Structures are given as structure tokens and as C-alpha cells.
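Before I ask anything, here is the structure I am working with.
Excluded from the complex is one protein chain; the other protein chains are retained at their positions.
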Amino acid sequence: MNFDDENVPPENLPETLIRDRTDSSMHFRKKIPVGILGATGCVGQKLIELLKKHPWFEITALTGSEKSQGKSYKDAVNWMQTTLLPEEIGKIKISATEPNIPCKIVFSAVSSDVAGEIESKFASHGYAVISLASAHRMDADVPLLVPEVNADHLKLIDTQKTKKSGKGGFIVAKPNCAVAGLVLALRPLALEFGLEKVHVVTMQSSSGAGIPGVPSLALLDNIIPYIEGEEEKVEIEPQKILGELKIDQIEPYKLTISASCNRVPVTEGHFEVCSIKLKEKASISDIKRAWREFFPPIQELKLPSSPASILHYFEEKDFPQPKLHRDLEKGMGVSIGRLRPCPLFDYKFDILSHNMVRGASGGAILMAELLVKNGYIFW
Amino acid sequence: MNFDDENVPPENLPETLIRDRTDSSMHFRKKIPVGILGATGCVGQKLIELLKKHPWFEITALTGSEKSQGKSYKDAVNWMQTTLLPEEIGKIKISATEPNIPCKIVFSAVSSDVAGEIESKFASHGYAVISLASAHRMDADVPLLVPEVNADHLKLIDTQKTKKSGKGGFIVAKPNCAVAGLVLALRPLALEFGLEKVHVVTMQSSSGAGIPGVPSLALLDNIIPYIEGEEEKVEIEPQKILGELKIDQIEPYKLTISASCNRVPVTEGHFEVCSIKLKEKASISDIKRAWREFFPPIQELKLPSSPASILHYFEEKDFPQPKLHRDLEKGMGVSIGRLRPCPLFDYKFDILSHNMVRGASGGAILMAELLVKNGYIFW
Amino acid sequence: MNFDDENVPPENLPETLIRDRTDSSMHFRKKIPVGILGATGCVGQKLIELLKKHPWFEITALTGSEKSQGKSYKDAVNWMQTTLLPEEIGKIKISATEPNIPCKIVFSAVSSDVAGEIESKFASHGYAVISLASAHRMDADVPLLVPEVNADHLKLIDTQKTKKSGKGGFIVAKPNCAVAGLVLALRPLALEFGLEKVHVVTMQSSSGAGIPGVPSLALLDNIIPYIEGEEEKVEIEPQKILGELKIDQIEPYKLTISASCNRVPVTEGHFEVCSIKLKEKASISDIKRAWREFFPPIQELKLPSSPASILHYFEEKDFPQPKLHRDLEKGMGVSIGRLRPCPLFDYKFDILSHNMVRGASGGAILMAELLVKNGYIFW
Partner (left out) sequence: MNFDDENVPPENLPETLIRDRTDSSMHFRKKIPVGILGATGCVGQKLIELLKKHPWFEITALTGSEKSQGKSYKDAVNWMQTTLLPEEIGKIKISATEPNIPCKIVFSAVSSDVAGEIESKFASHGYAVISLASAHRMDADVPLLVPEVNADHLKLIDTQKTKKSGKGGFIVAKPNCAVAGLVLALRPLALEFGLEKVHVVTMQSSSGAGIPGVPSLALLDNIIPYIEGEEEKVEIEPQKILGELKIDQIEPYKLTISASCNRVPVTEGHFEVCSIKLKEKASISDIKRAWREFFPPIQELKLPSSPASILHYFEEKDFPQPKLHRDLEKGMGVSIGRLRPCPLFDYKFDILSHNMVRGASGGAILMAELLVKNGYIFW
């Protein structure tokens, strides 16, 4: 994308984009306009909640289904967040999900069955697309990004054909909500000791299925031992994320994962019971140290959505717990506990992360921040 | 019971109806064929569960939406009952909801927006329609039946025009699920002391909204203080049910009700907090006695679905409770507790009843049994 | 604020109290030392969470039961808050609950059966006691305080005998957790239109019972229609709070309340269904206006724990809801909704407030702030 002089494609960018270009200190005088595709759903709502006071970004466009279009967001949405909908955002008119909305970055929270086409279209029209859907995750030229793990994969953007075509748009994908926390806990171990096998059983919260999602009658006092497509995602996405960038493609990390995914009557927070086999010997204190010292380069950028501390290891015998720890670091932390030997692998431990923040909207915003900081988005 | 020769409309009745007509002792050698309209929903499923071993009735027809029609019930339904779907019922082919299905009685569990027309059509084609929807409840010539309260209202059937036309079909309506338990608790008090005012706050279970009903994300760890149309129903249906049959219409019982209806994260059982003002003075022991001695005439019929004891008063200070008492009398009992003076009315107390059994499918089956026993259904 | 020389009882105040006395602008260079009696329980934990970054107060003493005494707080507590226990607070040694702890204000979160005696003892030793227990609430000379409602009742402090004795200690009581929200919603109506009758049915959250409180097996998928002593409290505390200070005593507000209190499977937030009868006629818009314009004098003090807006009226038909709105204004707001005519009284509406914040720890801290600001606490 070329923003050198004139470039404000798509052309209908608002006045907010006319800004002083000399400010290189990230203290933008005007904020970067962002749009949300599929803004009335759970993920869209959470994006709005997290973006409403964002220091860099300003919501300038919200899109929705046909029956919402033309309505004000306030009238179109069934707002279910725990903070009030800001008045000025409530007044935004819902647009059609077409690549003519006045912004530079779009967060795509449209449903995965239509996301593939929509996101490609936005990218080909010059938008930076942060995808929260699964459609493009495994595309060879799309980075599957967990900013603290594989920021270097962003180089794949240069290989995307829309990028190459001069239009400048591109797609970056956020992984599955159960994968984000898992990969963060695994990353320091893969780096230090190497990983061979991961056995993971998830207990995923209701919010992961959105609205309407799972009926209350089906989930109250119950467990539903199946989430469509989830186990497949958890078994293949980590290898790509942990993989190595070789010139213009990712060589997946060699790792066998077995995942069993379950829905439990918890509102927020995905809990995962892991057993791992390492390539090299490591003691319990080695592993705790690896987690404690995990400080990827992105941490030095002090991005607005970065947690102060990414991984929290709890020594308490019954921690972490979804209700108590999902909101650590404003939902961007990953909590780990119960590290102990596994009779069948090397070790077992538990992971908790906030599926709506770290695993979805918060993770996506951190991706956008990294893209801006790394110069992939100009304005 | 009268088995007039001509009395086998509609004409496509199955072989099960060719039976020995001499058996007048209610020990039918062949069971009465019944159909369920809207059989794949929650209420339909519960009807099947309760009818599957019914001594009098045999399910011979199940209807469903277009996308289910032609499929076997097993393939069409997402069976969510706690007993297994009987194999022979699983094999029944789903029919269109048209008045040509091979049975005499239909239980209508179609959604209330289409129920009005469908039920009228079935009645006009000679079917006995037991309606679990709200469409016809307040029709002047439709009995709104709680068998233990107003069995005499069945005389209204004779005034229904399809009945008068010679076709023989008719509609009998089951009240709202929160009304059934309430009216049973109020009936003995209305009879003995007279009722002037009822203030009721409900805490209704998730199953009352069916599937998909309330999303789990909306109801887990939450209360939803609104159920569409519910307060209006609770405020007007009891007067009709408690009303007096005057020749060919019901004179509503004079009673002012204020209802506040709430959804709570409970799977089954509607809980109601009541305050009442009586017309005549009554002591606490008078009221308990009235409840204890409540023995309406229907109890002498010993119908298959009648509870041995209709009302259970608990002396425990913290009873009744949905989880503990909803299944009393196989879900057909009504539990009452905490009778004590009310500073603003005369007394307050709590009521619990099973919304899916007493308040829906079980109540409807008891209605059908009463209709058969009282000679309203011939075959 | 008056910093008289002698005013540092009890004598073992820590070095933190030696401060520059010239700073009268409320920008304390050193914070006011506070203690928490019964610090390991739910209420004590929440007090710590809310006080840990408090601009005026600093926790200098924590007391606990015999088995905790001498341990560090971290070792003694089963910390169950959603933020981490601050390290420096974790290191505080648990003291015996005796009036020799180094602080000026004590928040009493001891259990109500022992609170009466303990609180009196602390008051007689010169401490300002903010009581979260029920023991002294109805004492004639103890203010039962909701800061936005009856700040003027603090004058009662002067009548307390320990106060008069020159020791300077006194007790101020926080009302029952279900009363706090109720009284705030009622206050503007009482002021403008007068209140005659209030009928309230509560659905109270699990946290109101603390730990161990209600067993999970008893509350999951259930309602428990009884909370010991609760209905009595809800029926008498509001009259005192809304009452008028006459020289040295409170004349209770004339009002009849009927309360039915229930425990529901919700983690936090007390929900209350109210019907009211007013003394004077008022329209729906009159009432909404009264709520909207409620701006008691305390709001001008801009105390650290004061909500920006005390009452939030929601126009949405199904709001407020515990999960969505309990945290409004950091838990210090009161949410109201569904105002509509009541067939038996004048109006009915729903109230929600956070029982652990507004109804307990947050309310108590606001009381302490008001005491400081109004000059009742010297140091």
C-alpha cells in the first residue's frame, strides 16, 4: 500500500486521516480510522468495547447484515457488554459489508462461511484486514499471528498477491480462540527445549460460541463434548504459528497434537489441560523459568494492548481458575498452573486464557498495533 | 363411553382403531391413536417421552416443518430428553402439519404464531385438538383447562362451531406454563375464602423458552427480567380458569393480578413468589388445611397422569426448591411453602411446579385423559 | 480538617502517621492507616482489593481468627478475587482482633454473631469503626449509613457514649447488602412523592453468603427461597435510613415493606423486583426524572469511591441484568429498569446493585471517605 502522498485509498477516508505526518513518536495527533465487519455480533461488540478508548484507533465504520444496514448501531445491536455502549459509537450508521467504508484497517468478525470471500475483497481494495474468522488461516501467504510468538511471519504480507499488485491491501489472521493461549504457553518450551507431542483437553466457555451459540437449556448443568471443527483447528494451527519463516513461506513446526474440545457452563475463559513431551530434558524449575523469562521482542514496543506480563504461573495447587484469572492483564495474560510430571508424557499443566480478549478481539487489536508499529500500515 | 358407528372421522384412521367396542372398562385392547403437531421441539419431545408408555394413547403421527417432512423422526429431531428415544417412535415418518394424519387427538406444540390457524383447521376437520400454544386460550368458546380446577368448562366444547357443525372436532387449550401451578395453588383458596388480589413474581426456568430459547451466554450467571407476553398472560388467564361457566360462556373470576416474570439459570421448574389478599379472613392453618384437603372430583377418576396428591405443602423453612421438588408426582405435583403473613397483603408463600410436565406436556396429556374419560373423544 | 495534636489514639500508630499536618487540601502526603477486622473472608478480601490503590487509605493492620494469627496474610487467606493479591499486603502479619492494632479506622467484617461486642470494644478504644455486620445497625445512636441518602445522620456519632467519653471512637453501620441498592432507588421517590408501601422480591447472588456460604450442590440449577434474617432486615432498615434526624435520634420514615428474599445461582449482583405505592401522584416520566436528577450533596465532594452517576435507568425492555450491569460505576452504581404501572400498587420496576461493592465493601469505603471529609476522623 502506497501512502506516500495522495494515498488515502479507499478514497472516502474521513478528515481524521489528515494529520501531521512528522510525528514519528507514535503520539498520533489524529487516530487511525478502523472499521469492524460484522459489528453487531459478540466479537464485534467486544472489539468496540476494547477500541472505544484506544489511543491509536478510532472506529469510523461498522458493517452488518442487510437487516441492520442503515440503522444506527445502537438500534441494530443487542448490546451485551458489561460497559455501556458509548453514545458516539451508538450513532454510527451500519454500512453494508463492502470495500468502500472510510477506514484503513478492518477487523473482520463476519461469520467464517462468508469471511473467505469478503476478506479477500477488502484486501484487494487496499484494506489491511485483521481476520478473526477461520477462512484464511491456513493460506500459505497469510500470517497466522500471535504477536508475541511469530511477529516475523508478518513478512508473508509482502508475498500476498494483492500486496504485490500494488493495491497494498492484505490479510493477517488471528488463530482459533483455544489456540492463542495454548501457543503462548508452548512457545517458550518450544524455543528452549523443543516440543514433540502435545495432548490437550479443552473446557471452553459459552462465549466462544457467541450469540445465539449454545442454548442455555443445552448448557446449564451440562457439558457438550463437541465443538464443530475445533479439534482440527487446535491440532494444526499451532504448527504454523510456531513454524519458521523460510524466505516466503512458513515451515511448520514438527509437533503432534491431540485435541479434545468440550463446551462447559462457564461464561468466559478457555481452560486447557495439557500433557507435553519435550525434545530435550527439562526440570520443573527449568520450565517455570522459561515461562517466567519469556520476553519476546514485541514486549519492548510497549504496545497499548500488550500485557505487562504475558504468562502468569501460579503456585497455588488449584489455580488457575476461569472466574478468578481470565481478566488478568485486562484479559491479555495467559495463566498457567499445576505443572507436574505426567506418567505418560513428560509433564502436565493447565492453561487459562480469555477467549474473547486474548483469544479474539484483544488479540486482534494487538495484531493491528503491531502492524502499525512495524510500518505495515501507513497513514 | 359411546362408540357410535359413524364416529371415526377423519377417515384415514389406522388399523389400530379397529377394536373391540364392547370393552367399556377403559381397558382398551387397542390404544387411542394420537398425533403431535410440531413434534421435534422441546414440548413435542416431552410429549413423546410422556406418551411412549401411556396406557391409553399410542403415537401414530408426528408432524414437523418442511425441512423435517419425510424424514424419520430419529433423523429429524435433536433428541434432548433424559430417556432414550424409543426405536419404534424414531421410525415414524414426519408428516406435514395437515389435517389428514391418522389419529383422533392431536397435541399441538406448534409455535404460537402459526398455531391459531393450524389448530382451527384441525378442529374443523374433526380432530380433538389439545393446544399447548397461546393462540386460542382466550377464545370465548375454548376451555382453558386445568383439569383439577375447571373440568366443568369442557361444556364449552359443545358451543364450538366445528363441534356444532357435526364434524365433531374442537379445541381445548392448556394455560401458560407459569399459570398452571399458580392456579392450582390458588384454587382451594378461591373456593374457601375468596381471592381479591394476587401479586406474583416468577423465576422461570430455561426450558420454558425451549430450544434455541435463551442463549447460554445470556443466561449463565444472570437473570433476564423479561419474557415476552408472559406477564400479560399471567395477569389474565387465571380469571378465566377460575371463572364460572354460565350456560355457554365463562364469567371470569374477579381478581386483580400483578405479575413480574423473570428468567433464571435453572433448567426446569417455575418458581413463583406470591402475595395474596383474601375476601374472607383465614388463618395460616385454615389455608394449609384448604391446600391439604384439596380433592377435586377428577381425583376420583384416577386418570393415568393424575398425581396422587396435587398440592404438597412443605414445612421446611427453605422449601420448595426447583431442583429438589420439580419432579414430585412425576412432575405433576405442585409444591408450596413458606406461608407467612405479608405486611402488605394477607399472606405470602412460594409455589413451584414443573413447567415442562405440569405446565406443558403432562398437563396436556391429563387434559386428553379427561376428555376421553368424559366422553368427548369417540373412536 | 482538624489535626489536633492529641488526636492520635490509639497510641501505637505507625510511622506512616507522622506526616505533614499542614496539607489541608486532602492531598495527603501520607495515607490514613486503616485496619480490617476479619480480613480473610469474602468481604475482607474485597475490602483489600478496593483499598489496595486507594488514594487516601493505607492498610496497616489485618486481623483474623486464632488459626490465622501470626501468619502472613498470603499464607492465611484463600484469595479468591479476580485481581492478584498485592505482594506488600500479602506480607502483613495477621493480628488478633484486639483494639491495639496500628490504625485509626477499622472496617469490621467479622461475623455478625461476634461483631456486636468486638465493634463496641474498638469504639471504646478510640477507633472509628465502619461496621459491615448487622449487630449495631438498629442501635439508636448508630448511623445506618448510605452516604448518598442520609449523610446528615452522622451527627448521631456525637451522641455515642464512647465519643462523648472523650475517647473519640464510634461506630457507623453499613446496611444489609440488599437494602443499599433498594434505598438508593427509593430515596428520590421518597423525597419527591412520598412512599407508602414497598413490595420487594429479591434474587440474591451467591457472594452475598460468602465462603463457604451456600454449597454449590445446593445452588447449581436451583433457587433457595430463604436467607436467614434477611427479610426482617429488608423490612426495617430502610425506614431508619430514610428517617429524619431529630436532634439526637432518628425518626423512622413511615413506610410498610414486604420482602421475600431468595438465593439464585448468580455470582454477584442482587436483583430486586419492586412494587411501590406513592403518597402523591406521579407519572412515569416524573419518576424517571426524579431518578435522573438525583444528585445528593455528597456528589459535590467527589469522593474517591463515589460513582459519577448513582442511578442508571435503562429503557431497554430486558435490562438491568446482573451479569451486564453489576459492574457499572465500578460496582457503585445502581441500575433500574422496567418501570411500568402495577395493577395492585402504583408502579413496579427492577433494581440491580453489586452486593459486594455497593452493598458491602465499596459502600463501607465510601462511608469512610465521607467520615474523613466531614471531619469525623482525625489523625
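Chains: A, B and C, in written order; residue numbering restarts at 1 for each.
Keep this in mind: a contact is a pair of C-beta atoms (placed from the backbone, for glycine too) under 8 Å apart; a residue touches a chain by one contact, two chains touch by 3 or more.
What you are looking at is a predicted structure, and each value in this text was computed from that prediction instead of being measured.
Chemist: Which of these touches the unseen chain: B:Leu220, B:Leu242, B:Leu255 or B:Ile365?
Modeler: Missing-chain contact among the listed residues: B:Leu220.
Chemist: One chain isn't shown here. Among A:Ala96, A:Ala140 or A:Ile223, which residue touches it?
Modeler: The single option touching the absent chain is A:Ile223.
Chemist: With respect to the chain omitted from the figure, which of A:Asn262, A:Ser309 or A:Asn374 is a touching residue?
Modeler: A:Asn262
Chemist: Just one of A:Glu58, A:Glu329 or A:Asp350 touches the chain that is missing; which is it?
Modeler: Checking each option in A:Glu58, A:Glu329 or A:Asp350, the one touching the absent chain turns out to be A:Asp350.
Chemist: Determine which one of A:Leu85, A:Val114, A:Leu245 or A:Val273 touches the chain that has been left out.
Modeler: Touching the chain that is not displayed is residue A:Val273.
Chemist: Take the complete complex as the reference. Which residues in chain B touch the chain that isn't displayed?
Modeler: Touch set of chain B with respect to the missing chain: 80-84, 220-221, 267, 323-325, 327-328.
Chemist: Residue by residue, what part of chain C touches the chain that was omitted?
Modeler: These residues of chain C touch the chain that is not shown: 42, 80, 206-207, 209-221, 265-267.
Chemist: Can you list where chain A touches the absent chain?
Modeler: Missing-chain contacts on chain A: residues 197, 199, 201, 203, 220-226, 235, 256-258, 260, 262, 264-267, 271, 273, 275, 317-324, 337-338, 342-345, 348, 350.
Assume only the chains that are shown with their structure count from here on.
Chemist: Using the average of all C-alpha atoms in each chain as its centre, how far is it in Å between chain B and chain C?
Modeler: So the centre of chain B lies 47 Å away from the centre of chain C.
Chemist: Using the touch rule from the top of the page, what residues of chain A touch 2 or more other chains?
Modeler: 80, 220-221, 267
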